[in-house]
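Heads up, one of the protein chains got dropped from this complex, but the rest are sitting where they should.
Here is chain A:
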Amino acid sequence: MQIIYYKQENGYAPAKAYLVSRYSHSEGDDKKTINNKLKRLAKADLVIKNAAENGGIARGTYSARLIGYPFQELRSSEGDDEVRILYFPYRKEKLVLLSAYDKPDKYEKAEKKKIDKKIRDTHEQTKKYYEDFLSNPNHYEVYKK
């Protein structure tokens, strides 16, 4: 399967923007930070590749269905980095990366509601991306590994 990023008409690709913001090197990053970012990027790349090579469902524990949504999530974790990439297989040809977010590994009980709401909001927003892609399936950017 070809891996692509869903892209809006204005050129914004949410999944790509997230990965860039999370894993690109930034000014002031020390060696350890750069190594951690590289490790996490490699893990995300491998999880995405795993899904693309297996018909849209990653082997192992790396993909999960989302009840009530037409897309699924890929789970990439490395250390305290817990990333979810929302995606769906399009016509068995393309693996469309819609958006991504990070899920806190550890949090206070009181924060749970807030986190759950944030995740729900992300899913709802991603549903709009999904519908937008279906109406404009040529709006995408190829994922380059």
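In this text, a contact is a pair of C-beta atoms (placed from the backbone, for glycine too) under 8 Å apart; a residue touches a chain by one contact, two chains touch by 3 or more; residues count from 1.
Basically, contacts and distances are computed from a predicted model.
Participant: Among "ABC transporter permease subunit", "Butyryl-CoA dehydrogenase", "Transcriptional regulator" or "Cell shape-determining protein MreC", find the name that the UniProt record gives to the complex chain excluded from display.
Facilitator: According to UniProt, the chain not displayed is called "Transcriptional regulator".
Participant: Among A:H25, A:R65 or A:K117, single out the residue that touches the unshown chain.
Facilitator: That would be A:H25, which touches the missing chain.
Participant: Applying the definition given at the start, please give the residues of chain A touching the unseen chain.
Facilitator: 16, 19-21, 23-29, 34-35, 37-39, 41-43, 45-47, 50, 59-62, 75, 77-79, 144-145
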